[in-house]
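Below is one structure, written out as C-alpha cells, with a few remarks after it.
All protein chains of the complex are present and in place, except for one that has been dropped.
Chains here go by letter, A, B and C, matching the order in which they are written, and residues are numbered from 1 within each.
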Amino acid sequence: MKHLLGVSALIAAITLAAWAWLGTGFDKLLPIRASEESFYVDRLLGMQFYVIAFLFALIIGFMLYSFIVFRRRPGDDGDGDHFHGNTTLEVVWTVVPLGVVLYFAVLGTGYLSDITSPETDELVVEVTGSQWNWRFDYPEYGISSAELFLPVNRQTVLELTSIDVIHSFWVPEFRVKQDAVPGMVHPLRITPTETGAYVVRCAEICGLDHSYMLADVSVMETADFDAWLQSQMAPPTGGLAEVGAELAQVNGCLGCHSIDGSENTGPTWLGIYGEEVYLADGSEIIIDDAYLRASIIDPGSQIVAGFENVSMPANFGAVLSDADLDALVAYIASLGKDKE
Amino acid sequence: MVIFSLGIIRGIVGQIVGTAVGLILVTLIRLLMGLPAWKAEPAMIIGALIGAVGFMIGVGALSDWFKWMGGKETPMHHGPPTDKPAWTRYFSVDYNHKVIGVQYAVTGILLVLVAGSLALIFRTELAQTGLQYIEAATFNTLFGMHGIVMIAGILLGVGGMINYLVPLMIGASDMAFPRLNAFGFWINVPGAILVISALFMGGWDTGWTGYPPLSVLAPMGVQAFMLGVYLVGISSIVGSANTLVTVAKMRAPGMSWFRMPIFVWAAVATSIIQLTATQLIGLSFLMVTVERVLGMGFFNPVLTAHAIEVGSPPGNVVLFQHLFWFYSHPAVYVFILPGLGIISELLPVFARKPLFGYKWIALSSLAIALVGFLVWAHHMFTAGMEPFLRIPFQFATMLVAVPTGVKFFSWVGTIWRGKLEFPTPMLFVLGAISVFLIGGLTGPPNGTVTTDLYLHDTYWIVGHFHATMFGGFIFPFFAALYYWFPKATGRMYNERLGKLHFWLILPGFWVQSLGQIAVGLLGMRRRIADYDPALGIQNGHVWITVAGYVIGLSVLVMIYNLAWSARKGPVAAANPWRSRSPEFQIPSPIPEHSYAEAFVITGEPYDYGLPGATYVAMNPSAAPAAAD
Amino acid sequence: MEKKKSSALRQSFNVFLGLAVLTAVEYGVSFIEFPTVALFIIGLFKAGLILNYFMHVGLLWSDGGKHK
Partner (left out) sequence: MSASAISQAEYEQQESANRLGLWLFFASEAFMFAGLLVARFYLWGDTRPHLDQAVALIITAVLLLSSYSMNRAEVMIAHDDRKGFLNSLLITAALGVVFLIGVIGFEWQGHIRPTDGAFGAVLYGMTGMHALHVVSGIVFIFIVWNNGRKGHYSADRHWGVHACAVWWHYIDLVWVFFYPALYLIGTAQ
C-alpha cells in the first residue's frame, strides 16, 4: 500500500508537469491555424496529447519507482515476490483502454464529418498536380493560375487530380491533406480563416524534385479576391506568344524546359524552333509547328537524342485545348526567333 | 583453389555466371524474335532470377534436393566440416540451426550497418537547408535504400533470434526442415546483393514503398530493388513455415502450449504473419514488374486505343496500395513481436519474479498479429481510397492499442516488487520499454483519420515509426545479443563497454525520436531532400543529425565489444543469469547436439521465487516420468 | 486388398462426377441475372470436395504428430 501511494504521487507529479507544459506550449508545437479545419484537428490532437502525457507518466512512473525502490541490494541474491498475475487487473487494463480508444475513434469520426461535409455556395477550384508543378483552374470563371488565390471565410472545394504520378496537396497551416491521384478526382474542403501568404507543399514522394514541388497560396479578403477574378477574366492584351508564355508557366513546362538555354531535365526552348536535331532513333528532323504539337501531345513519339530516359506526362493533350497548343507553339517559336 | 571451398564464394560466382546466362539468353531470344537485340530491363530481370538460382546452386543449398529428385538418399550431416577449418562452416551451407541462427544474425547486423550508414549520409545533408553534399536524385535513392535494407536487416535479425532460440527453447534437436532452413537463409544473400546493386542501375526515387505510377516510370534500379525484396520474401515464407511446423510438432514432452517460453509465442505470431501476408508484397511488386516490362496496366489509368475498343476499364493506382500495405503493415508486427517477446522473456529473469499474466501476454501477441491484418488501410487515409472505408479502418487501428497496452501493463506488473538487477541486457530491455512507449503513444493520433490528415507523410510518422522499430526490435535485439552471447560463444562480453553502448544509444535515440516528432509537427515532410527554413525546423535537424551519429558510434562500440569478447572474453558459466529456460541448463557454449538427452517439462516456465519449483528435468530417465 | 482398391477408385470417380456436374451447373448459372453469389457457393462446394477427397485434408488432424 505504501508503494502504491508513492508511485501514485510520482505519476501525478509527472502528469501535472506535462499538462502544465502542454497548457502553455501546445500551440508552439504546430504552425499557426489558418483554416476552420485546423481548429478541429488541433482540438482533437490536443486532447490526445493530454491522454498521452498521462499514459506516459503512468508507465514511466511505475518504472522509475521500481528502479529505485525494488532494485536489488548488494549481497542479496534472493527472488522477488511470487505472484503470477491478477485476472481482475488484466480485465481492467484491457477494458479501460478499449473504452478510451473507442471514445477517441467515435470523437474522431464526428470531427471527420465536420471537416469533410460540403456547404452550399462552395468555390470550386480544380487542382492538377504534375512533376513538379501545381496548376489551379477556376472552372466557374474560366481562369487558370500557377498560384492559388482563395477568398477568406468561404468554403473552397479543391478537386484534386494528377496527370502523371501521385502528389499530395498540403498546406500545413490548413492542416488537412489529400493525395492528387492520376485517373481520379478527390475533393478536399478548406475554409481559410486568416488572410495571408502560405505555401502548398507536395506531401507524397513524386520523383526528383519532390522537395521543391511548391506553390504559393494567397488568402484574400472577398473584395480583393473579386478584383483579382476580374483582372484575370479580362481578355488577354498581348499576342498569341504572351498567352503561350502564361500557359507554359501555369502548366509547369518551365520546370523542365529552360528558356535561357541552361541545361535541365528536358531540352531548352531557347533557339530550338527551326533547328535541325537528331532524334533518339538516329533520324534527323526540323523542329516546326507540327513537331512541337505532336511532342506535347505524345512526348514519347519522337524523342530528341540525349533525352531517352526522360518521361514527360503523356496526357497534356487532355488538358490543353487546340487554342492552348497554338499559343504554346507560338511562344516556343518566338523563343527561336530571338536567337536567330 | 582453397577459396572455392567457401560456399559463399561459389555462390557469388554462381550468381555472376547465372546473371550472364540470363543476359545472353534474353538477347538470343530477342534476336530470334527479330527484335533489337539489347534491351536492358528484361535482360536484367531474367539475369537476376537466373543469377539467384546460380547463387543457390553455387553455395550448395540445392544439392540435397537435386539428389532427392534423382531418388538418392542424403544423410544429415551435423557438426563442423572434417576437411577444413571449423570457421568455414559459417560461410557455407550448414544445417545446424545454431549456425544458421548466427549466420542470420551476423548478416542482419551487417545490413543494419549498411542501412544506418546510408541514413547518416542523407542525415548529414539534412542538417542544413539547401543541398550541400549530394544531389536530389542520390538523396531519393538513399532514403529508399535505407528503408529497404533496414527492413531486410531486421527480417534477418528476427530470423536469427527465431532460428537460434526456438529449437533450444522447446527442446527440439533442430528445426523441422534443416535443408529448407539453410535455403531460407542463403536466398537472402543474392536478394541483398540485388537490392544493393540497384545503386549502380540508376537508383530509384520512390522510397521503399514503390508506389506506381512513380515506380513504373522510375530508373531500372527500382527493378533490382523489387526483385531483391522478392527473394527476401521467399526467405520469410519458408522460414516461417519451418518455425510453425517445428513448434507444432517438436516440443519436448510435457511442454504444453502454455508452458512454452514466452518468446516462442512471439515467434509463432510473427510466423503466421510472415507466412501469409508476405505473398502480397511479392504480388504487388510483381504487378509493377509486368507493368514496366510487358505493359500490363494494373495501375495505369490511361487506356490504349485498343483497350478502349475492347471495353476495358482502366487500371487503378490505389489497388497497389491495398496489396502493398496488406503485407507492409503487418510486417511491422513481424519486426516488433519477437522483440516484445525478448522483453517478456528477460524481465522475469532480472526481476527474479514470475512473468505477470503469462497467458495474457501470449495471447496478446496473437491478438496483435490478427488485428494487424485488419488495419492496413490506415496508411491510406489521404490516398483517395473509398472514403467510407476510412472509419472502419480507424476503429480497427485503435484496437491494436489494447493488446499492446496489455503488454506494457504486464511488464510493469512483472518488475513491481521484484529484485531488479541491471546488467547490460536488462538495461536494453528497460530502454526498449521506454522507447517503445514513445512509439506506441504516438500511434493513436495517426490512427485517427482527422489528425492523420495532418500527420500523414510528415516527420511525425518518421519519429513514430523509428520509435516502434528501435523499441520493438533494435533495443530488444541488442539485449538478446548480450544475453545469449555467453551461450553462443562460451565467453562473457565486456560489461563496461556494454553499459557504455547503452548510455550512448538511449539518450541518442530519445533526442533523435523526439526531434523527428517535433519537426514533423512543425511541417517537415517525409522524403524531401531540402526543406524550407521558414518552418523553424533547422535546429531540430541539427539535433537529429548529431543524435544519429551518437547512435552510430554506440553500435560500433557494441561490435568491438562482441568481436573482441568472442575470442578474448572471460569464460562464461553455463547459466550466468540464473535463468530457468532449457538452454541455460546445458553447458556454454552449447554443444553441437544441444541436448544429449531429451528433457521433460514438469512445471511453469517463470516460477522465480517459488522454492522447489522445477521447469526443466534434464535427465528424464533418472527422474520420475512426467504426465504428458 | 483388391476390394479396398476398387472401392477407392469408385469413390474417386464419384467425386470426379460430382465436380463435373457442379461445373456444368456453374456454366448454366452464369446465364441468370446475378450469378456471383450462386457461383461463389458452388465454388465453395467444389473446393470442399477437392479438399476432402482429393487432398485428404483430414490427415492433418488424424495423424497426430505428438511425440510417440
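General observations
As a working rule, contacts are C-beta pairs under 8 Å (C-beta built on N, C-alpha and C of every residue); 3 or more make two chains touch, one makes a residue touch a chain.
Note that the structure is a prediction, hence the values are computed from the model and not measured.
Counting contacts over the entire complex, the absent chain touches B, C. Within the set B:40, B:110, B:199 or B:303, the residue that contacts the chain not displayed is B:303.
Residue B:245 is the one among B:199, B:245, B:391 or B:573 that touches the chain missing from this view. Between the chain not shown and the residues B:125, B:205, B:291 or B:345, the one that touches is B:291. Subunit B meets the missing chain through residues 68-71, 73-74, 176-177, 180, 237, 240-242, 244-245, 248-250, 275-280, 282-284, 287, 290-291, 294-298, 300, 303-304, 306-308, 310-316, 319, 322-323, 326.
Residue positions on subunit C in contact with the hidden chain: 1-2, 4-5, 8-9, 12-13, 15-16, 19-20, 23, 26-27, 29-30, 35-36, 39-40, 42-43, 46-47, 50-51, 53-57, 59-60, 63-65, 68, in rising order.
Simple rule for what comes next: only the chains that are shown with their structure count from here on.
Chain geometry summary: the mean Cα position of subunit A and that of subunit B are 31 Å apart.
Centre-to-centre, using mean CA coordinates, subunit B is 39 Å away from subunit C.
Centre-to-centre separation of subunit A and subunit C, using mean CA positions: 53 Å. Residues of subunit B that touch subunit A in their complex: 136-137, 140, 205-207, 209, 211, 213-214, 217-219, 301-302, 314-318, 351-360, 382-384, 387, 390-391, 394-395, 398-399, 401-402, 405-406, 408-410, 412-413, 415-422, 430, 433-434, 437, 441-442, 444-445, 448-451, 453-454, 456-458, 518, 521-523, 525-532, 535, 578, 604, 607-610. By the touch rule above, subunit A contacts subunit B in their complex via residues 3, 29-31, 40-41, 44-45, 48, 52, 55-56, 59-60, 62-63, 66-67, 70-72, 76-86, 89-90, 93-94, 97-98, 101-102, 104-105, 108-109, 111-112, 115-116, 164-166, 168, 170, 172, 175-179, 181-184, 186, 199, 201-212, 214, 309, 311, 314-315.
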